[in-house]
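First the structure, which I've put down as structure tokens, then a few questions once you've had a look.
Note that this is a trimmed complex: some chains were dropped, and none of the rest were shifted.
Order of writing sets the chain letters: A and B. Residues in each chain are counted from 1.
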Amino acid sequence: MVRTTTRSWPVLAIPLGMALGLGLFAFRYAEGTSYLGNAPEACANCHIMNEQYDGWVKGSHHAVATCNDCHTPHDFVGKYMTKALNGFHHSKAFTLQDFQEPIQIKARNAAILQQSCLHCHGDLVAELAAHGNTAEGAPKCVHCHSGVGHGPTR
Amino acid sequence: NVAERKREARDPYLRLVNVSEATTDSKPWGINWPRQFDGYLRTVDATHTQYGGSDGSPTASRLEKDPWLKRLFAGYAFALDFRERRGHAHMLDDQEQTRRVTERPQPGSCLHCHASVIPTYRRLGDGDVMAGFVALGKLPYWDAHAEVVATGSENPIVEGHTQRFETVPGAHPVGCVDCHDAATMELRVTRPGFITGIAALASGDAPVPHLPSVERWREGDRKKPYDANVDASRQEMRSYVCGQCHVEYYCGPKATLFFPWRNGLRAEQIESTYDEFRFDDGHRFYDWQHAETGAEVLKAQHPEFETWSQGIHARAGVACADCHMPYQREGAMKVSDHWVRSPMLNIARACQTCHHVPEAELQARVAVIQDRTHALMATSAVAAVDMLDAIVAAKAAGASEAQLAEALALQRKAQWRLDFVNAENSMGFHAPQESARVLGESIDYARRAQIAAIAAAAKPATK
């Protein structure tokens, strides 16, 4: 039971999310189906993402991590749920052009990002992450490493 | 080797021995956490930077470097001996050896920040740290020191598969137990001065946007006092542990040691807290009577926490430990550098994760800030000396106490501000604009005191 849900959810949800956000024409024109893949070009296809794409190309993780490695959860359900939510949100925002610029990461995606750092670097920082005395647990990696994804911002 | 690193990574806290809340000696802790202990041991080393560092000799006198300090401190123990700070390992030795202690009576409170003192507080207070803190503070320095030696350290002795604790007499400088919970290794604050001081700050209404947990507590029901160990975020704790000692304080015979934060952390807010304070005998607050002028003046001590609080780094959530204990990679592990020292000795780790510019450029930026502070402080010092000369001259000319009252009131304000920047140890880096503002005010008060003294001398009562 659980299995079927996890399988069918993303397949339906992403196009649904994109369609709701963009209308089908825009979804196709903006090459919405590529959103499902892992290629960073899928994100950069949307010119709004150009800056982050350019930064990523020059950044330290270019060779080792793509957009989704950092910005989507590393479990299957979470990954496609996030893609659906983001897909809906980005498409809607892009079509309505009603988002705040410069784009700023939101709390939910920031939490995912933190988990992604730990996914790859958890061993290295085990000692730091071990004795969190609050809900925060490990320190926020981007407090010091905000440049890893897209190079220095200032 | 790779296998070993992987094992290390899984088991960050492999404990070989148990340590307790009374293990003031850091050596046994070092068995469990050798990397941090190695760093801790390095604090004994001599280092050098333009305005900071630890030159390794206990004789580097700030009084010889800046002779105007002797005038400023005339009549106070600081005019006798005031040296460059050094690394943590030296803190107890340096206190034992200063002429302020060897030639002047001092209270037991001095040990609050120079020794691993909490178990002694607990013992003297029969389990109540606060009571013990008050009691030890009332003893003369050397009597209190003897109590700390007697408490000693509860050290683990391992025999085969069992372990017992044994008390080894002796006093220790700040140790692991002063910042870490012995059971969980979590950061925590232990110093009564800080715990009470930060609660007083929270209960007041001075804005502290750099301490979100205080702002949050203020919005709550305020039934329990603000408790740093419960309310603070981990990031805040990375500054609070330092704020236990790197702060302005009152530590003298006339009241229990306290951190004057009720009205806020800025120089004039602290001044106003002091001005509102009354000693038991009803007299207004002062540290000592100035030997040349008779003014009842204030002494500032290392207000690093307060100054950092006014700077952009605090505002941006950057903690003391971010710069003074940066992470460093050791094998497969990233650990905090426990060689607490000037970040200018370790720019790559202390600054460059956040500031992606060359090391020389960062050095130059710091130099610009520090040189500016230094230049303005020199101007302020000349003004202060001119002020003292003018008051002395007015007294010699026969000006009455009443006639000098204004000059002396201004002297108190002028000295306080100059000393606030002088005693702070970053030469303005922790809050560049604020330090310059405080010096600007000091200049104004000093020159106005000079003018008031000149006026008093012009028509002396005795003529």
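Following the convention adopted for this analysis, contacts are C-beta pairs under 8 Å (C-beta built on N, C-alpha and C of every residue); 3 or more make two chains touch, one makes a residue touch a chain.
Just so you know, these numbers come straight off a predicted model, no measurement behind them.
Asker: Work out the full complex's chain counts from this file and present them as a formula in the displayed labels.
Answerer: Formula for the entire complex, using the labels shown: A x1, B x2.
Operating definition for what follows: only the chains that are shown with their structure count from here on.
Asker: CA centre of chain A versus CA centre of chain B: separation in Å?
Answerer: Using C-alpha averages as centres, the distance is 44 Å.
Asker: Within their complex, state which residues of chain A touch chain B.
Answerer: 123-128, 130-134, 136, 139-140, 143-147, 152
Asker: Name, in rising order, each residue of chain B that touches chain A in their complex.
Answerer: 6, 9-10, 12-13, 184-188, 233-235, 237, 317, 322, 327, 329, 332-336, 353-354, 356
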